[in-house]
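Entry: chain A
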Amino acid sequence: MGIVHFVRGAAAVALAAMAAVPALAQDVRIGYAISRSGPGAPGAQTSQEPNYIMWAEQVNAAGGLNVGGKKRKIELIGYDDRTDAETMLRTYEKLMTSDKVDLILPPWGTGLNFALMPLAQRHGYPMLSPTATGRKLLSLKNPYFFPLLQQPDVMMEALATFLKARGTKTAAVVHVDELFGLEQAAALEKAFKEKGIQIIEKKSYPFGVKDLQPVLRDIKAKEPGAFIALSYPPDTFLITAQSKALAFNPSAFYAAVGTAFPIYRDKMGAATVEGVMGLGTWNPKSGPAAKAYFDAHVARWKKEPDRWASAHCWAGLQILQQAVEKVGLDRKKIRDYIASTEFDTVIGKIRFKNGENVSTPGVVSQWQNGEFEVVWPPERATASSQFPKPGWN
Partner candidate 1 sequence: MNSRHALLALLAGGLALAALPWLLSDFLLALALSCVMYAGLAVSWSMFCGPTNYLSLATAAFFGLGTYVTAWGAGALPYGLSVLAGGLVAAGFAALIGAAVLHLRGAYFAVITFGMGELVRHGITYYEKAFEGTVGRIIAEAPESTTVYWMVLLVSMGAVAAAVLVRDHRLGLALRGIGSDEERAQTLGVNARRSKIAAFALSAFFAGALGAAMAVRWTYIDPLTVFNPFIGFQTVLIAMVGGAQTILGPIASAVVFGLLTEFLRLQFPYLFLVILGFLLILLVLYLPGGIASLFERWRWRRGNV
Partner candidate 2 sequence: MSEPLLAARGVSVRFGGLVAVDGVDLDVRAGELVGIIGPNGAGKTTFFHTLSGVLAPTAGRVLVGGDDLTGKPPHAYAAHGVARTFQTPRVFKEMPAIDNVRFGLEFAGRTRQHAHDAFDEAETILEFLGLADVAAVPAGGLTPSRQRLLEIGMALGARPRVLLLDEVAAGLTHAEVDASAQLIRRVRDELGLAVVWIEHAVRVLMNYVERVAVLHQGRKIADGDPRAVAKDPAVVEAYLGEEGEPERRAA
């Protein structure tokens, strides 16, 4: 029976082939696994990996990362995790224990970040995660985990406040049956209750749905003051197109993830999306840093960054850079520094408290003339809101 020999032989071959990449002297080696294929790929390739690559290029063009007063180039080591938890874990095990990279960048999405957290803690690698959100993540109290996005309750609180200020009395809610949709929906219900906005209809639907017209039709008949879809990109597009077909035009029309993608405007048509609100944090008008980031992204990738997670991702990279330049490559010190310092980033000041980004407020954005304008809170607004929403075009 040759299995044992076979396995031994194969393992030897694998050892030789996958031996740790020898460290080039002086380079700062930063590793990550990201979804280049599988269900996570569209999101990861819109909001995450392009930023990793552009950041390394920019830092290197400027001479490198300043480590203890010495400029060192960044060597980026990125692999495809196929949006598969086990492949992702194995890749980080290689990066952390075999390649012994200096730093890591997190994978895409809430599920994969969850799976990576224990490993990151065991080997002491800080995770500045741009695409993971939910109180459940924070409930693990992992000291190495720093999610950059706003938590669902913060986002929904802002939305409720915004709507309340405009006299909204009733709302209808639909949400996708995923952790994201459920957490957002729960947060929204709580916030609306506090603000006295009545939810007159609440429906959920499974991910991957191709027709929601019957649901939207029922909701239209109830004439809610606001319509909130806690949706993912494919359903965000679907809900927009079908609401338009039904001429369902409430005073506030809000869809969560995907509204911030430039492709949303391009696919639906800039005229169609006029007045649609959604999850966003910034746009090029938010400030000079935002403008610089936006221009660099367009120059490098020939496409605009999305108006939500992309900039959070960039902010995470800025935080990492500032931490390294301050305390060097000792990861424990980097962690402590991130946990205790307020940083200046492309989306403004960021400070973490018990792992939560407590500086970035809940934001409401709205498409106006082809730009996803920030309309709430007032101190971040780049335009005043259109309320009620104009009719569909």
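By definition in this document, a contact is a pair of C-beta atoms (placed from the backbone, for glycine too) under 8 Å apart; a residue touches a chain by one contact, two chains touch by 3 or more; residues count from 1.
Criterion applied: all candidates are chains of the complex that A comes from, given by their letters.
Keep in mind it's a predicted model, so treat the numbers as computed, not measured.
Visitor: So which of these touches chain A in the complex, 1 or 2?
Guide: By the stated definition of touch, the match is candidate 1.
Visitor: Which bits of chain A are touching candidate 1 when the two form their complex?
Guide: Contact set of chain A toward candidate 1: 1, 3-4, 6-8, 10-11, 13-15, 17-18, 36-39, 78-80, 82, 84-87, 89-90, 93-94, 96-98, 110-111, 114-115, 117-118, 136, 139-140, 177-179, 182, 186, 204, 206-207.
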